[in-house]
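Shown here: the complex without one of its protein chains, the others still in place.
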Amino acid sequence: MTSPDHATHAPVTAGVLGGTGYTGQELLRLLSAQPGVTVRFATSRSQSGERSPVPGLHFVRPDEAPVDDVDFLFLCLPHGEAAAWTEGYRGSARIIDLTADHRPGSGKEEGWVYGLAERNHEGIAGAARVANPGCYPTGVLLSLLPLHAMGMVDESRLTVVDAASGVTGAGRTPRTDLLFAEVTGNFRAYGAGNEHRHLREIRSLLPERSILFQPHLLPVPRGILETITVPVRDGVTSAEVRLAWRGAYSRSDVVRVLGDDALPDLAGVVGTDRLDLGVCNVARVSPPVVTVVAAFDNLGKGAAGQALQNMNLMAGRPIDEGLRC
Amino acid sequence: MTSPDHATHAPVTAGVLGGTGYTGQELLRLLSAQPGVTVRFATSRSQSGERSPVPGLHFVRPDEAPVDDVDFLFLCLPHGEAAAWTEGYRGSARIIDLTADHRPGSGKEEGWVYGLAERNHEGIAGAARVANPGCYPTGVLLSLLPLHAMGMVDESRLTVVDAASGVTGAGRTPRTDLLFAEVTGNFRAYGAGNEHRHLREIRSLLPERSILFQPHLLPVPRGILETITVPVRDGVTSAEVRLAWRGAYSRSDVVRVLGDDALPDLAGVVGTDRLDLGVCNVARVSPPVVTVVAAFDNLGKGAAGQALQNMNLMAGRPIDEGLRC
Amino acid sequence: MTSPDHATHAPVTAGVLGGTGYTGQELLRLLSAQPGVTVRFATSRSQSGERSPVPGLHFVRPDEAPVDDVDFLFLCLPHGEAAAWTEGYRGSARIIDLTADHRPGSGKEEGWVYGLAERNHEGIAGAARVANPGCYPTGVLLSLLPLHAMGMVDESRLTVVDAASGVTGAGRTPRTDLLFAEVTGNFRAYGAGNEHRHLREIRSLLPERSILFQPHLLPVPRGILETITVPVRDGVTSAEVRLAWRGAYSRSDVVRVLGDDALPDLAGVVGTDRLDLGVCNVARVSPPVVTVVAAFDNLGKGAAGQALQNMNLMAGRPIDEGLRC
Partner (left out) sequence: MTSPDHATHAPVTAGVLGGTGYTGQELLRLLSAQPGVTVRFATSRSQSGERSPVPGLHFVRPDEAPVDDVDFLFLCLPHGEAAAWTEGYRGSARIIDLTADHRPGSGKEEGWVYGLAERNHEGIAGAARVANPGCYPTGVLLSLLPLHAMGMVDESRLTVVDAASGVTGAGRTPRTDLLFAEVTGNFRAYGAGNEHRHLREIRSLLPERSILFQPHLLPVPRGILETITVPVRDGVTSAEVRLAWRGAYSRSDVVRVLGDDALPDLAGVVGTDRLDLGVCNVARVSPPVVTVVAAFDNLGKGAAGQALQNMNLMAGRPIDEGLRC
């Protein structure tokens, strides 16, 4: 989990605003396992005074947190609160926002760099404020961006994204429809009709492309699997798709490209910060399509893992330092 | 569960070959709850002498079963064995085959009527041998056939079927990949590349249509949810799709059409013999598509429930008699 | 599910106060399947106007319900509200209270008959107000009462009840600790130290007996399994325990006694109104104990099924009429 030369990096300090949701907890666990990283505080309105996932660290109230006294601030607040908070912030900490507030398409992305780590090393490295991508868009964009860049996609036809997520993607606020007895044994579509809020983020990065994004809720705690039907130009094969991905992701261990038309599953990625990509050719369909599957942990590469990558880039550390690959 | 006038039907007798798999068990439970139906025997090679789900009935070895002495024979054998068995059968019982052996596209469908109950009342009623449809095709065909018949589908474009099934769809023979510890928390695609054997059945009923069928394995015991992206002709709306379905299924309580762009889920259908259909319009996509979702229990409408419908039709009973709707 | 002679019973009318919790929903499904029973209303504060589980019946607000105009009123309110409501009720409907408010040990049991159906046929039959037993006590009492009555238990030693329940036993009000992501993969003890509120109910029926009751929360939606270590007098065997049970429960199909030291499991009882009992001898322990296991559905025999038994007795119908045995 650690590289042999970690002692050579400059130490960094971090604080987490909103440490009791699923994302905040995962981030705290991940940060606390990093040599050279000190978590100074984690906030909680409801659990201040109680133990955080960082050994020896107790949650503090938001107003008690020394927010000016850390190198990095991670925002794991409810969606909507991060924008309000940062507007009032005058300190010099660099901010990584894990909420949806400053992502492309939010209307508030000005002054924020989009933190899709594998696609924007240099921009992120120099940024003061980074918007951590949404979980679903992370998989869609890492799957599709290299294929569009290589001209492999027939953009006159529709790309269909059928996505499924574990329940931690819906947060930890109690809701009847997220109770165990409602979710177990069930499977359902939601955000139907191309109306999910993540779509605007995807479309900001893939403007003028025709995309249908249909999410579903899985009876599992963690993990996202996205099955994408990609219309490809005549003659494009799964082998060429893999080549395009390998070219795009050669500098990172986080994105793993499976060989031989194998497709990834959730079991292979849950609990890691990896994103696995697979593709296979499709028979009996003309004009041609390929089936792409992306699998990753919504709390790993879909949230906390990617936030750590962004911190690594901003701090001049290797991008994959400390990631569970 | 029973209609008030059941006493007026002529009694029928039935036998089940292969009663210990998930399909056989479900069928035995369903048959044993029917007034006017007597289950004479259920066979099992491994559990002969043990209790069957029918109160008072013990499993017998296949060679002990009085296969000439019932009105209806249900075949719940492993795929492949039903064809061999029926070739040697010289009795006069009418046969309902729940295996894949005699379905359209199998190459052995001659002499067999396809038992998609809502679509072929008259053919089934007079048949001596009926091939019960596959679980996945049941949902795809009941969703799409009325839309093609009404000319609503743009057949120049691809229909994408993303399907997900609970594990009983894979049978009860022990396999490492179906162990609890392998399935729980996981979700995965299989039969990728348009290579699933159910596709030939779908294509036999929808020849020359362009269809991609991609199944997934869900960590639930029962239920199938199919999310279908249907390319529609300009101006076709979800309301018209519902009208087409309602016209096609007015004579049955088994197919239920949800209103107001609502989409069905597994929780609403598991343990029943119903198939729920929903459809919604899709924004920001041109040329237009609609999203169709079909939900049903793979052991209900996907197997035993449909077999009972077929028996009802063949015996001159109301098609939905005794179904869990 | 129905006996052949149901047409001979006088029809009854029923109303349900609190129809949207897990118990209320199950009761409505069960009542609506009964020939001869008409559900006049079901109340809900949050979902008035929406469909209830009874076909054709919509929820009404509590103040709209014709509570004087039914034969039987079922109370499925939150614990505490049933007592307040019945104090103000002046109508003549007979009441079956599924909450904890009027159970033995509650301090408010005066004027209420305890509805442990198998143990008090006559008392229940003539009662105006019946307190439906708690789910856990139902299993403990049906296991132990006949053994104490026969003098089989060594009352100088401790009886240890290790119980485990599915999450619907905790109700449907949203709580963080009942979210899917918190419950799946987990198992935990609660109500430790002999402090669970159900204990007072058990102790009221088994006064001066030494009992330890330790419940646990299972990652399943429904079902209770109670493993009871019963100290028995010298020479008492599992066979004699079965005889005692069979003698006590000969008039009911609800309680099923397994043979041959077999022990029941949840899978055999979930979705039914049955309670399965098993017992086995224990080696290498002196003085002797036997292991008793009771399994049942907390929403079936543990709630709605037992309530229906009570209504049957009060209405002069066969006790097991319409139960899922």
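Labels A, B and C are assigned to the chains in the order they are written; within every chain, residues are numbered from 1.
The definition used in the following text is that a residue touches a chain if its C-beta (ideal position, glycine included) is under 8 Å from a C-beta of that chain, and two chains touch if they have at least 3 such contacts.
Note that the coordinates shown come from a computational prediction; the quantities given were computed from them, not determined experimentally.
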item	value
Touching residue (missing chain; options A:146, A:169, A:185 or A:264)	A:185
Option touching the unshown chain, where C:27, C:225, C:241 or C:308 are the choices	C:225
For subunit C, residues in touch with the removed chain	157-158, 160, 162, 164, 182, 184-189, 192-195, 199, 203, 210-212, 214, 216, 218-223, 225, 227, 229, 231, 261, 263, 265-267, 270, 280-286, 289, 291, 293
Chain not shown, touching residues in subunit B	22, 166-168, 172, 174-176, 178-185, 219-222
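Just so it is clear, only the chains that are shown with their structure count from here on.
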item	value
Centre-to-centre distance between subunit C and subunit A (centres being mean Cα positions), rounded to whole Å	47
Whole-Å separation of chain centres (CA-atom averages), subunit B against subunit C	36
Cα-centroid distance, subunit A relative to subunit B, in whole angstrom	39
Junction residues of subunit A - those touching two or more other chains	182, 184-185, 219-222
